[in-house]
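I have placed the structure first, in the form of structure tokens, so that the comments after it can refer back to it.
Removed: one protein chain of the complex. Kept in place: all other protein chains.
Right after this comes subunit A.
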Amino acid sequence: MNLEAEGLQKRYGDVRALDGFDLAVPPGVIHGLLGPNGAGKTTAVKALATLIDVDAGSARVAGFDVRDQAAEVRRRIGLIGQNAAVDEILGGRQNLVMFGRLYGLSKVDARAKADHLLDMFGLTEAAERAVSTYSGGMRRRLDIAAGFILTPAVLFLDEPTTGLDPRARNEVWAAVREVAEAGTTVLLTTQYLDEADQLAARISVMNHGRIVADDTPAALKRQIGGDRVTVTLAADTSLDSTAERLTAAVGIPAGPDADTHSLTFEVGAGVTALAGIVRALDDLGLVPEDLVLRRPTLDEVFLTLTAAPQEAAR
């Protein structure tokens, strides 16, 4: 295992940021750490990257203990935090040369490495410009390049696409894949199921400071079910009776939600089921306010994943 954590505990006052956090990631894969805001993802990354001390538990990164062999760990990791932690005043090349020299490269080697990384991450044209003039995606890519100077054994990426537009996000995804192809283990935290699904070979779902599920994206998706179709009913349509009638007509249970006056179907392959739901609405003579086909939200993922073991125990 390239990343191993056992029973990590970290408290901030009354908040248990890490509460028995376990993780095992083999070398050379992208591992997704999926969770909502406040789940403890960043705290876990900071603990693994030797930035904070935990209260209990142990962790090894690239074979070294994060507490007792922090210097060894730091030689083998790259850390890309939530804010693009590159120097905004300096240019892209200046940043990479500086980080290269801090990693112990000679001036000549640091310059050569900087040129190579600028090319690899598509930043050669902007190399001399001050980073403050970069777009969000460019900044992120420079950030990742800086974490990639020594081709680290483990690269930590903490929510690398939060706040980026779709195009910049795709650029960052390409950069992350590039990193993994070079043989680096990547721990990627994200709030987006989509992102973890796109990039990660395996996903750990985190909530309240601990892992609540750990599996391949395909298996997790099977577990949480397929797409959702939500039908928002007109105000004068009765929620409960419509739910019963639609459940019978479609053959899939319709889950009522009184707050939004809507019914949600968990459907396997979204589009075919959608046709059935539309036909059933038509047959019943109902005109809905709104009809949406969508991926499960992170909330629903957590509900499903945390509810499943309890139901099984009943």
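Here is the rule we use: contacts are C-beta pairs under 8 Å (C-beta built on N, C-alpha and C of every residue); 3 or more make two chains touch, one makes a residue touch a chain; residues count from 1.
Operating definition for what follows: contacts and distances are computed from a predicted model.
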**Identity of the absent chain, which is to be given by its UniProt protein name, from "RNA polymerase sigma-70 factor, ECF subfamily", "NADH-quinone oxidoreductase subunit M", "Amino acid/amide ABC transporter membrane protein 1, HAAT family" or "Transport permease protein"** = "Transport permease protein"
**Message:** Tell me which of A:71, A:218, A:235 or A:287 is the one touching the absent chain.
**Reply:** A:71
**Request:** Could you tell me which of A:49, A:118 or A:212 touches the chain that is not displayed?
**Result:** A:49
**Request:** Please pick, from A:58, A:82 or A:304, the residue that touches the omitted chain in the full complex.
**Result:** A:82
**Item:** Residues belonging to subunit A that touch the chain removed from view
**Value:** 46, 49-53, 71, 74-75, 77-79, 81-91, 94, 98-99, 101-104, 130, 146
